[in-house]
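Pasting in a structure now, in structure tokens, and then I'll have a few things to ask.
Removed from the display is one protein chain of the complex; every other protein chain stays in position.
Order as written gives the chain letters A, B and C; numbering starts at 1 within each chain.
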Amino acid sequence: MKAKVYITPKAGILDPQGLTIERSLPALGFEGVSNVRVGKYIELELPDGDAAGEAVDQMCHKLLANPIIEDFEFELVTE
Amino acid sequence: MKAKVYITPKAGILDPQGLTIERSLPALGFEGVSNVRVGKYIELELPDGDAAGEAVDQMCHKLLANPIIEDFEFELVTE
Amino acid sequence: MSATNQKPAYELLGLKEKEYQGICDAMGREPNYTELAVFSLMWSEHCGYKHSRPLLKNLPTEGERILQGPGENAGIIDIGDNLAIAMKIESHNHPSAIEPFQGAATGIGGIVRDIFAMGARPIANLDPLHFGPLEKSRQKYLLEGVVEGIAAYGNCMGIPTVAGEIHFEDAYEGNCLINVMCVGLVEQDKILRAKAEGPGNLVLLFGSTTGRDGIGGASILASAEFDETAQEKRPTVQVGDPFTEKKLLEACLEMRDKGLLVALQDLGAAGLSSSSSEMASKGGVGIDMDISKVPLREQDMEPFEIMISESQERMLAVVTPELETEALAVCEKWDLDAVIIGKITDTKRMRVFLGDELVADMPVDALVDDAPTYIVEAVRPAHEVDDPLPEDHYRHPTDLNETLTTLLRSPNICDKRWVYEQYDHMVQTNNAIWPGAESAVLRIKGRQSGVALTTDGNGRRCYLDPRRGARAVVAEAARNLSCTGAKPLAVTNCLNFGNPEKGEIYHQFREAVEGMAEACLAFETPVTGGNVSFYNESFGQAVYPNPVVGMMGLVEDVRLVQTPGFKDEGDVVLLLGNARPAADGSEYQLRIHGEVAGRIPDVDLEMEKKLQLLVREAILEGLVKSAHDVSDGGLACCLAESAIDGGHGAVIELASSQASQGAGDQRSGLQADQRPDLLLFGEAPGLIVVTVEEKNLEHFAQLAQDLPAHVIGRVEGDRLVVQAAGVEHINIPVAQAAQAWGTALETLIGDVG
Partner (left out) sequence: MAISSQTEVTPVRFGVVVFPGSNCDADSHDAVRSFAGADARYLWHKDTDLGGLDCVILPGGFSYGDYLRCGAIARFSPIMNAVQRFADDGGLVIGICNGFQILLEAGMLPGAMHQNEGLKFVCKLVNLRVENNGIPFTTGYERGQVIKVPIAHHEGNYFIDQAGLAEIEANGQVVVRYCDDEGETTEASNPNGSLGNIAGVCNREHNVFGLMPHPERVCEEIVGGTDGRGVFESIINAVGAKAAAR
């Protein structure tokens, strides 16, 4: 099955990328955009099974996300 | 409203980050994971309205994604 | 939360009852909640130097080249020609242990701000680092994160990271030491200071927005008060934004050039509280601020949160009302948030308003100067002994070739390319000597002179004898500079220790500070500033006492600088110095004999000074073709490193009666009848290996006069061969040594291929 992982900077944590994008958008003609936050989107395939959710959760904790400054969510998709 | 933008490496294109994650997973005890692809997940808020979708599409084309190496998708969420 | 409610607020903020009483006395009343939070930080160990201040007074801080000693954001040293060097070192140990990437990155951010707060343009970063053993995966994670963090921030800023050091020892497993040093260049008539002056002048806050970053103890207080919102109010890790800092740097220097600034100060520990009160204190003035004007990143921040937030990339300036518009325009040009948040007064009080409401009113002097100081009864730890271990304590190794290879592979000795290639070490195009040598040397564009920089800190030696260790650290830093041809001028230091409330730690601290003072006096390298990091302990186990010295020197002619590598076949190898190498405290003792014990040899400061002068003079006369000091791993590793670096072998013969060959006639401390392992791998401060072309040998001997300088061999072939008293102990192809030394770190990190 496939896992889709969404990683975002924790609330209250500075997001310099988001901020910089936000500040540059008006010059491109996009007004009124706010709260830009840049995170990661990771897709991966793993063996089907009941343990898949638990495995992805573990992967996020250990490797994919940095729990000190990032939050994560994920969904499992069976194709 | 809020836009959620998903940017992924184009199919078939090298993804050094994904590759490295994939290679390091077995050592952490996760076997059988494949096709790891690392992209970006961007959230932003913009004024409600019919033009919102068009605006986000434009932002992605012009700035948020690089069409040579990346694909994008987005969804709009009204809160 | 309920448990914490029972303790008084000051205690939650880390203050003792007596300290609280002191605050009440200074205030003439009980402080309110915002005031208490501000006091608690200003009177913390970090800002108040409660356990270190009395001892730091022992450090020599004055000299004819010292334009600014301790007390400002950075020290400043006159290098002639209206130019000056600003430098400072700082620790980011605790933040890096929590989040290595951001911890180290914001460490760089902080120290760089200290340099441009003086009006100097940063020209170099240095990074002395100490970790636990790399065999542990957590340590690898820390190393990788820290190095990437330093790289991410320094590289983006366009400041080359040109030198530093890395040690791996068990003692740092619970607490890594992440020190960072920044060096800047400034024209003397453009130096800025943090002294607020002129009642009626305006206070400008610019740079990033303010969030809840790094609000530590105080947020516990907050949660006690606001139970329901406690979750949102938890302290957040500081994230660095090097891009904003780069703009901040350029904006500050532009304002400097336009003469817009009365005073400039960065926001570091304790944020707005310390920066504003310290500026006011330096100028003997007061300050009024309306913190409702502070641009916030998060909503609903309490006044105390705004006052103590440690959000990064912010500066505070004093400007005259006439130049306000121009100063704001520069911020606007660099796309930085900027607001006038207050004005200078003559009240000597710091008054904080939220709009019209007065939320805090404190005496500036009490905040800045009146933190109590403590003197602890020192206790000499049992492991500090008077005598070295007897030589026969050490079993004889069988194969010294193998010993050499093992030591070359030690992560404390091996090639650090893996680290410094992640740093942009060439940006600004000033590197006369690239990383990997004794010290970095940067030319100064448009001048003949150059600046040499190094850091040194050896906790293991200081653990065995903090006074001798600190003396040796200073001597080694000076020696590293001298080996390039640079004359040492000044020191900045970072004192990394455990909990000073413990007698043994206090003893280590006192001894180390005094030892450093002695050596700095001897070398005429005053201390221009520094930092103290206490409480580097986990589970009651302290790190090695680790004074880290950052030293700068001046090279008269940058074209003449020297490196450690052997240059040409036939060059004569000389050993300078008469110190007797010993195993105690050495890398040899640790790696081969698995212990850290005994007593390290003391440095002979007078002899050391003479030798260093000799090396410098000989380099500047063009007589020396390579110079390398005998340090970690002893003479054998020193020779191997010169061979590897130069790509040449050498044949070395240590005779018991050295043929003086026209060089001095004092006996060398290296006596070939000493046990060969101790002779070759033992360590002692005060030994330098140089190579000289045959035809210059006589001239060199004249310079050396009666200093111990002995011909020990020749640059020759592609093997390193070392004999002592006619017996061959080492015979190894240079390529093999290079392989061992060059690949060790990557192999340990598992980052090969």
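In the analysis below, contacts are C-beta pairs under 8 Å (C-beta built on N, C-alpha and C of every residue); 3 or more make two chains touch, one makes a residue touch a chain.
Please read all numbers here as calculations on a predicted model, not as lab measurements.
Chemist: I'd like the shown chains that the missing chain touches, ordered by label.
Modeler: Answer for the hidden chain's contacts among shown chains: A, B, C.
Chemist: If the hidden chain were put back, which of C:Ser44, C:Gln102, C:Asn125 or C:Asn155 would touch it?
Modeler: With C:Ser44, C:Gln102, C:Asn125 or C:Asn155 as choices, the missing chain is touched by C:Asn155.
Chemist: For the chain not shown, which residue from C:Arg113, C:Arg193, C:Lys247 or C:His710 touches it across the whole complex?
Modeler: Candidates C:Arg113, C:Arg193, C:Lys247 or C:His710; residue touching the omitted chain: C:Lys247.
Chemist: I'm checking contacts with the chain that's been left out. Which of C:Val558, C:Leu590 or C:Leu707 qualifies?
Modeler: For the chain that is not drawn, the touching residue is C:Val558.
Chemist: Spell out the interface residues on chain C facing the chain that's missing from view.
Modeler: Residues 148, 151-152, 155-158, 241-244, 246-247, 334-335, 420-432, 434, 443, 445, 558-559 of chain C touch the chain absent from view.
Chemist: Over the whole complex, note the residues of chain A touching the chain we left out.
Modeler: Its contact residues with the unshown chain are 16-17, 20-21, 24, 27-28, 38.
Chemist: Using the document's contact rule, name the residues of chain B that touch the chain not shown here.
Modeler: On the side of chain B, residues 13-17, 20, 62-64, 66, 68-69 touch the unshown chain.
Criterion: only the chains that are shown with their structure count from here on.
Chemist: Using Cα averages as centroids, what's the distance between chain A and chain C in whole Å?
Modeler: The computed centroid separation for chain A versus chain C comes out at 37 Å.
Chemist: In chain A, which residues are in touch with two or more of the other chains?
Modeler: none
Chemist: Where does chain C touch two or more other chains at once, residue-wise?
Modeler: If we look for residues of chain C contacting two or more partner chains, we find none.
Chemist: Across the complex, what residues on chain A touch chain B?
Modeler: 6-8, 18, 21-22, 24-25, 28, 30, 32-47, 55, 58-59, 62-64
Chemist: Which of the residues in chain A end up touching chain C in this complex?
Modeler: 9-16, 19-20, 23, 66, 68-69
Chemist: Quick check: in the complex, which residue numbers of chain C touch chain A?
Modeler: These residues of chain C touch chain A: 98-99, 101-102, 208, 211-213, 232, 236-241, 243-244, 297-298, 311-312, 335.
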